[in-house]
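Let me give you the structure first, and then I'll get to my questions.
Every protein chain of the complex appears in place save one, which is left out.
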């Protein structure tokens, strides 16, 4: 029941330039309504991970755009995304946040649904002429697909496949998976839920903004002596890459390659995690050392999946000026020595009290207040435009602190909004 | 000062079908604005009961749609509905919830009004060229009428009379009145006020939905061994009747006639309420037994008066996703043995903590969240459509659990919204 | 990023009559959006006072319409109004309510601005091709001017000068200044901030409404035996004057001249404030006595500056149904005997707990609820229309209790809204 | 009850009540309610229990006027039975909530049906409730009457006057 | 007062104050305020009373800066007289409210004008107010100074620092 699509009144050419974007993109309700229709309810959106429903008939409540979605695994192991609404009179069908059940029962009149969404039965069926007379199932997200266990949904019946949507970003997910000796990532540590009074795009743009860490996170880098700051400085050899399709990354590998120290990316040494190193060598042979030197990706996958080395974020919109950040710790199958520490580090860094993310979020909310200001009307995205290059793979790249990622975001955003 | 009437943009034929209605009817602000204009500020709306202002110059604050209304009884006994706004500069005139006064005084500049709304005086009258120079009274609801003491107001200067509006539903009120040996109903027990985060129509539809009680109220029926559940089962001989004009009822008389036990409807026996039975026989003679067997009506009077046997509900809208339920206990003149128990039972059943209504209200609010979901877009109202019949009086009827009442609601709703 | 200007749909001739104005002017969002564009972001709006930033590089956060503005005094003593938004990506630049600094630094990426708004620098400047490559300063209010230290801002590049805007109202400010032996007013006592759930115009109209004090403030006049009530009675010789340009005053001088008692206006006598009287005589010679007899002005300067004898109010809108009142005590340079008492009296009278203003504010909020009522649709402003006169200076005047000021407000309002 | 409310005068505070012991009892009652411990909470009540949440004012006549809650011991039992079914949807899933009981004052004594004297205690409360519907803040004044039965403190009377009981309130299905 | 605020140092806690007795006094003061018992509340004050609600911070100079309330005994009396007229519209009809006084701490002693030593007490509060305007939650820190006068505890000083006193606040017309 989204608002009627405002086809008129939005001239994206006037609002989105190569080097700046207009503030109304973050404050105009009609633009937000259009984003729901053209982006959130069209393109592939990250919803959750298969490891959240490991067993047949497991389910977990999720959010997709403004939708209350139940991610289920049916008895045959297939994953479904059901809209949590009864086909009879619209009641909410599933209460629990998670559980295991092959079916759901609506409390209002007792209709029951299989965990595929299919209508199982309705009481007093003579009121409908008997059993199996109704073609009324729960709504489902028409296309569901996953990559390395990351589950995405698209409300468009047709369109690019998930793999086409991910494009080069898929390789970044591969990098993460490669860090598991068993080639398996799990998101089984639960999710922190962070209410953010800012437009969702301010987050998406920030995720690969290599310009802000030294300033926003200087307080924690300073007291912990973290080497991360240096990765996002003028002298860093790290690269900001526009991966196309609105995806972008901060590629820190050049820096880690310089040091060529396995596990430095995780702030440890092979000696401290011997079993893991052995398992990696076992699994990847000659390539293991490279993987352990280069570490995990830092990639923003359009529109809402952010993988920040050992953390995963799921961004969902609430209103033009509000969104949600869900964050969790990556768990690598076969990496017992790493997993608990990844959780502990994530708790310290992300979520409502995180020593990193609470400060990013403060910036998002300050920005939202700022973009409601009359002048200047524009947000600048020109940084590094003059020094952009094309890498061997043909991707546009900038230095560690350039706004190359944002420019990639906006060109894809524009193409979807104009579609 | 309601929003400009959205004449365009709403195609009711597309939204209201015989067997389903569109979810946007419960979520679209422009539809809500139109409902205010075409229904709440046009048709006859239940406001209160004459017994709330028994004495000359009594008054009580009421709500009609979004309007703050003062129901007054003037010195000659006539009932008026005044809009609680000063004709000078718009201040709120009446503060108290109820009281007795022949006039009201606005605190801002001291203008005074008779309890008919007529302007009595204004201080420093030379500022207006002397006394009685102004034709500025408080706004009034142009048409006020009552039936058996139930007071209704209509903002339309002309149109169907209240009796025409009530049509066959008047007979249901008569049934209630018939249970008073003195032929008089009073609503003198005050009102519970229940804030409900759901569109008002979800309530109106639910009131004669015989399909939900076994499921929503099973918890209380079970622990109290209440016979009510059985009245709304597949095997019940009760009837759901479309009374026309958007009104509908669950006619439980067939069930009570089967048992033919006087006062069973009230869960008691003639022995336990001898004075009442005597008074009824006195008043109604041969007909008394039938009345005491058949009991009180269960009728939803469009758009906002619900009589549930011994309780009366007044539903008023607040916003597209919020409404108010006011509920009280029926008091029957000359039925001392029944009245206190009706209050006690009502307290147990209705209102914010009621063992019945709190659960209905939970359903309304779950529904409101549900109808904001993308798919399925429709609410189904086909139940019993294939087995509908016409009774001897020519009314469409369904079984105890059919959605006959809702279909009646929607056809009348459509006619008003298109008018 | 204000909403698109609703050019259509508002017929001001239909809403604003000579003797009444329509309630929708206080409740319609599109009218409010138009007011922002045509009034708050066009005409001269009071923002603060130079004495709030006495020293070079002092600054203080202020509000202009919906804008978060920093009022700064640069190193050369010039006052600027900066919009508190970074030109890079829109972050909020200044946190503190007040302070002293020659520059501001945005926390997000460390850009720095001079307190004139000019961009000073940006870290890692190679990202922009080096130093001084960007023409991106903080937004500023294009026109800033002050009169007797009262600072006004206009978002219109051109248009009437401040002096032209003030017109005859300037003389009222002169009267206030004249009460300082040093010819200097200071607003250095801080501001009370009063959240008011009412449309801003209800306040602007009330400020010179001489009809309400006897009624709204009778409670405090009575218990303190205040002579103020009498100034706003039928028998008062005080005058309500339309000063043009939407400005108006309650001219109480006729009353004070009758008594011809110096300092009576302040409820004291020359004996009690000898130093002040001496200083006034010193400063103004023969004219001093007249000044001390006539006292301070009571003037509403369109759209948001209200000088109420010893108090100054700054009114700013928040939404169609909400605004803010900032109030403080006047401080007169060279009047030590008066200043502390002015603060003490102001604390007793104004602000959220003020024994006068809390009651006015209750009226505003009652009015806002009232104007949302269906009928009557109009607010009356005819009072005294039939007895209006023209004074020697050519201004339209009414008696102490007439609505002459409101009529002046509305004719100017209409001219701006139609421009 | 109204009779009691209006005519019975408050006796002096009965002996042998330690204020801290009283507070601890109120805190325990609050904790059992906060944690939806229906058995533990129900066990606190005396047989002549009265649990009252008036509407539209503090001192209405509960016999002739509707209240939000006016439960005798029987109806308390019914209420608990219903919620224990797990299908009392207004509390299924149950609310998450915590309340603060503050400003506890021993007010006096009240003659009880068995001729003894109950201790009357006054306190204010704020309860913060979280449901899918949203978060809700509840506040008001509570009057308790407590009694020692077989050495245990029991609750004979609890009257909760919500600050906004003259307005429409949302569903109130937790133990207030 | 600022002088007192800033320079006078806090003396050790004076003798003969039972913490519970102090709490009960604060609860009574709160109850009288909650119930708009103007006579009872006014009677609590000493002749050198000071009732202060600063604005824009906790430690402003109340002589040279505006406060929300800065009442001496006289102005308290005037304020009470006004509200008793029944035409103090900001409180007519009066607010329905209840507050909780919590975290009560005896902080120390303060020399008072008569040379004696007042007990300084700190506490936090949350007040839940209901009016037609809507429900409002108020919170902050209160510093009290109390004194025994003819065997009765009296209130000499009450400073209420609202948590959000640096922002615009709605009308504050009840006794905070």
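By letter and in written order, the chains are A, B, C, D and E; residue numbering begins at 1 in each of them.
By definition in this document, contacts are C-beta pairs under 8 Å (C-beta built on N, C-alpha and C of every residue); 3 or more make two chains touch, one makes a residue touch a chain.
Everything numeric here is computed off the predicted structure, so don't read it as measured data.
Shown chains touched by the hidden one, complex as a whole: A, C, D, E. When the omitted chain is restored, the residue from A:132, A:219 or A:415 that touches it is A:219. When the whole complex is considered, the residue among E:11, E:63, E:77 or E:104 that touches the unshown chain is E:104.
Within the entire complex, the positions of subunit E that touch the omitted partner chain are 19, 100, 102-105, 122, 124-126, 137, 139-141, 163-164, 166-167. Although one chain is not shown, part of subunit D still touches it, namely residues 20, 24, 27-28, 30-31, 34, 96-102, 126, 128-130, 135, 137.
Listed for subunit C, the residues touching the missing chain in the whole complex are 95-96, 107.
Note that only the chains that are shown with their structure count from here on.
Touch-path distance (fewest steps) from subunit C to subunit D is 2. Homomeric contact subunit D/subunit E is classed as different-residue, with under half of its interface positions used by both copies.
Centre-to-centre separation between subunit B and subunit C, using Cα means, comes to 49 Å. Counting only residues that touch two or more partner chains, subunit A has 107.
Residue positions 87, 89 of subunit E are each in touch with at least two other chains. Contacts between chains, counted with the stated touch criterion, involve the pairs A-B, A-C, A-D, B-C, B-D, B-E, C-E, D-E.
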